[in-house]
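A protein chain is absent from this complex, but the other protein chains hold their places.
Now for subunit A:
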Amino acid sequence: MARDKTSSLDEVIGDLEDGMTIGLGGWGGRRKPMALVRALARSDLKDLTVVAYGGADIGLLCAADKVKRAYYGFVSLDSAPFYDPWFAKARTTGAIESREMDEGMIKCGLEAAASRVPFLPIRAGLGSDVSAFWEGELKTIESPYPDADGRTQTLIAMPALKLDAAFVHLDIADVHGNAAYTGIDPYFDDLYLAAAERRYVEVDQLVSTAELVDAVPRERLIVNRMNVDRVVHAPNGAHFTFAGGYDRDEAFQKFYVASAGDPETWAAFQQRFLDVDEATYQNEVTAWHAEQQEEAR
């Protein structure tokens, strides 16, 4: 019988150290491991490097001053006003070091790490300002095989994006770390886990293995237990991004953005929604929606 990896959010945070490189799954405003991100934001950990197709996950970690360096292809909330306010503030104040890159380069770097090779060649990045962002860390590689016309291709040597830890949110899993997505897109979550030393999955539904494999077609079982160290049952954990079972909470996302506009409103947001444990967060979100409905009347 395989190990039961069921854990709390705090147990995950307890595994981590200052200065780690952490990969965050999902994409922009989609199926982000927000429960783990919230736990990280309220922890004492600091000087983190994050790797992500960024959204409000990076934003919340910037708001909590946890990010030293960020590797990303974009940061987007995916719906108006699109730009994350806390990421923008961290950038315009020079608070974080950016290793911005083409979106395809993140996939390439995670694949290199997953395959334990030091780099993979890729065209994307050539001729653009990616190299300037990387300040000498990004090198090129010349092909040992000339093209038919005798010229030789020189490509970006995308370094392996080796992660100390990966956080992903999936829709359904068993206690051993077998897991599946139920929405339209797996994003890159299996790659984040394969590229990391310590692998953490939060899930909306925790079921038996038999229930899991009955619930989804085989092709959706993108994660197996070899690549998972802890499983956290976090219903609605991707909130306010969307997941397979629920939509993005557009109203709450707008409230997050509006709250960031002013120190006083942010202090109120932080006190109510961030300086609290996950269960309280979820209760307060429900209460907030009830208040909004009340006001609309």
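Note that in this section a contact is a pair of C-beta atoms (placed from the backbone, for glycine too) under 8 Å apart; a residue touches a chain by one contact, two chains touch by 3 or more; residues count from 1.
As a working rule, contacts and distances are computed from a predicted model.
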item	value
Omitted chain, identified by the protein name its UniProt record gives, among "CoA-transferase", "Dissimilatory-type sulfite reductase subunit beta", "1,2-phenylacetyl-CoA epoxidase subunit B" or "Monovalent cation/H(+) antiporter subunit G"	"CoA-transferase"
Residue touching the undisplayed chain, where the options are A:K46, A:R123, A:K139 or A:H289	A:R123
Selected from A:T6, A:Q153, A:T209 or A:Q270 as touching the chain missing from the view	A:Q153
Hidden-chain contact residue, picked from the options A:A2, A:A80, A:V117 or A:A132	A:A132
Residue of A:R38, A:K66 or A:K107 touching the missing chain in the full complex	A:K107
Hidden-chain contact residue, picked from the options A:G73, A:P159 or A:G244	A:G73
Subunit A residues touching the omitted chain (full complex)	27, 54, 72-76, 82-83, 87-88, 91-94, 97-98, 100-105, 107, 122-130, 132-133, 147, 149, 151-155, 184-188
